[in-house]
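The other protein chains are all here in position, but one chain of the complex has been omitted.
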Amino acid sequence: MFEQQLLNALTLGSVYALFALGFTLIFGVLGVINLSHGAVFMLGSYAALLLVSKVSLPLCLALLIAMLATGLLGLIIDFLVLKPLRARNAPHLIPMIATIGVAILLTSVAQGLFGAQVQRFPFGTVSEASFTWGNIHITVLQIGIVAMALALMALLLVIMRRTQLGRALRAIAEAPKAAYLLGINVEGLFLLTSFVAAALGGAAGVLIGLSFNAITPFMGQPMLLKGIAVIILGGMGDIRGALIGGLFLGLAEVMSVAYISSDFRDAISFGLLFLILLVRPSGLFGQVLERKA
Amino acid sequence: MAEAWQTFWSTYSTLILSIGVNAMLALSIYLTLSCGLLAMANAAFMGIGAYTAALLTVHLNWPFSAVLIAGGLSPALVALLIGIPTLRLSGVYLAMATLGFGEVVRVVVLNLELTGGPLGLNGIPLQTEWWQVALWLLLTLYGLARLRRSKVGRAFEAIKEDEVAARLMGIDVTAYKLLAFVLGAVIAGVAGALNAHLTFFISPGEYGFEKAVDILTMAVLGGTASPVGPVIGATLLTLLPELLRFLKDFRLAVNGLILILVVLFLPRGIWDPLRFRALWQQRRRVTA
Partner (left out) sequence: MLRIQQLSKHFGGLGVLQNVSFTVPADTIFGLIGPNGAGKTTLFNVITGLLKASAGTVEFNGRHLTGVPPHRITALGIARTFQNIRIFKEMTLLENVIVGMHDHLDYGFFSLLFNLNTFRRQESGARQRALELLSWVRLEPKAGMLADNLSYGEQRKLELARALATDPKLLLLDEPVAGMNPAEKAELMAAIRTIKARGYSIFLIEHDMRFVMGLCERIAVLNFGSLIAEGTPEEIKNNPQVIEAYLGREETA
């Protein structure tokens, strides 16, 4: 029983981590809290839904295209909204408010296009097969989710730590103006980061859409809050932190539903977050971030 | 003529009074922002004030003015309790911690029998009259204006600009941050109490993440350089969904679009004294 809960926590936590990853990338590199990430997540879900149900694409392909589509959306958002604000040296809350506007816009458009009712992936989208190992019951979907989330995160970590690109991104994260003076193509990398972050958010959307099979235009909102909790737990702008924070939140949620009370699940998670912050003001892994030049 | 006014008022009174309530909410976050604190707990404080007031009226039949004062004081006590540890955090971390606190409050209220659970509290007598909203709004504006012109307002600004330098000016930064936080909670609480007796029904969902974001947006959109800004922002964001009603499902889309456009072109908000000064100086140069 306990092991089963652990597995559930692992699955849930992986998706949380995936979502938070995009969120933390944008904060770390662009310095913006992108509150439209939830809406992008939601649109990723709808994109895959449409591709599977209307165009009858196999899931893997639909997932890939959905990721590309949301990535593109993220790119557009950065180019149209965040980039002009960067040029104007806008005070620090302003880009966040702009992303709120984007979120409202996208949610409303989704509502208008798809309606507010709950939609599901067609039966048979994912194989119903499962394995039993001891006390644990593992579905193909769960394996897929964990594998995908971990693979993407591993890929991201490798890029950040071992490649020139990663070094450039980390330089920008610490001191954007200095990075610019060093000849790094800061604007180009901002666009790339927005693309990747949004793609990751879209992926998370598809995976959550498959797990809970309840897609609505409003599914981004609660997710956003969880994403915020994850990166606070794990430290803003820290990739490993997003992973560990996501797993931690998944664990906290699953355990509190299983052993304490499902009603108070969110209160417990956020209560924990609150307490952790009081003890370690920059999250479990974050360092006190001070952006220099 | 009087009849036209009556019809107008019966249809739109709630909307107009909501502007007053929202203006108070926007001002409550303006106060903490003016101290450099990005605290997102005011929606939760509003909720605490609303529920305290509503419960006192419904169960204990307290007079309305007492209820309003209780509605302002109960969140203040909570603010005092959580403020001391929480205000050590800064910037985004403070925002997130306060959002987290807000979620805890929401879920607790959602699950308490006393507060009616997810179904909320119904049947709150409609006791809020226009002059009460106007009175409290004016009191808030007056109080904030006086603070601005005093050592307290200067201390807030100093803290916002440079905490270290502020400390060396003899300013007890921790105490002043707490003051801003608690005062903000009082204003939000009273607004919540007024609102509860205006809409006669309250539920936990009204005081969560969305509301917190709304309040912040109203203040920042209007401009945080002076108390005028948040009032403008609140008015605009309260009226806009009504004005755009004809767009039905897509009216929120336009809402979002307007938000984006205002942010892009007026990054310091609508009411921005610096921009006015620059424009005026430009005009003087042209006519000179």
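So that you can tell them apart, the chains are marked A and B in the order they are listed, and the count of residues begins at 1 in each.
The rule we apply is simple: a contact is a pair of C-beta atoms (placed from the backbone, for glycine too) under 8 Å apart; a residue touches a chain by one contact, two chains touch by 3 or more.
What you see is a predicted model, and the numbers here were worked out from it, not measured in a lab.
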Only these shown chains touch the missing one, namely B
Taking the entire complex into account, which one of B:R88, B:R154 or B:R275 touches the absent chain? B:R154
If you put the missing chain back, which residues of subunit B would it touch? 143, 146-147, 149-152, 154-155, 157-158, 161-162, 164-173
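Heads up, the rule we're going with is that only the chains that are shown with their structure count from here on.
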Using the touch rule from the top, collect the residues of subunit B that touch subunit A in their complex. 38, 85-86, 88-90, 92-93, 96-97, 99-101, 103-104, 106-108, 110-111, 209-210, 213, 216-217, 220-221, 249-253, 255-260, 263-264, 267-268
Flag every residue of subunit A that touches subunit B in the complex, lowest number first. 27, 33, 35, 81, 84-85, 88, 90-91, 93-94, 97-98, 100-109, 111-112, 221, 224-225, 228-229, 232, 236, 263-267, 270-271, 273-274, 277-278, 281-283
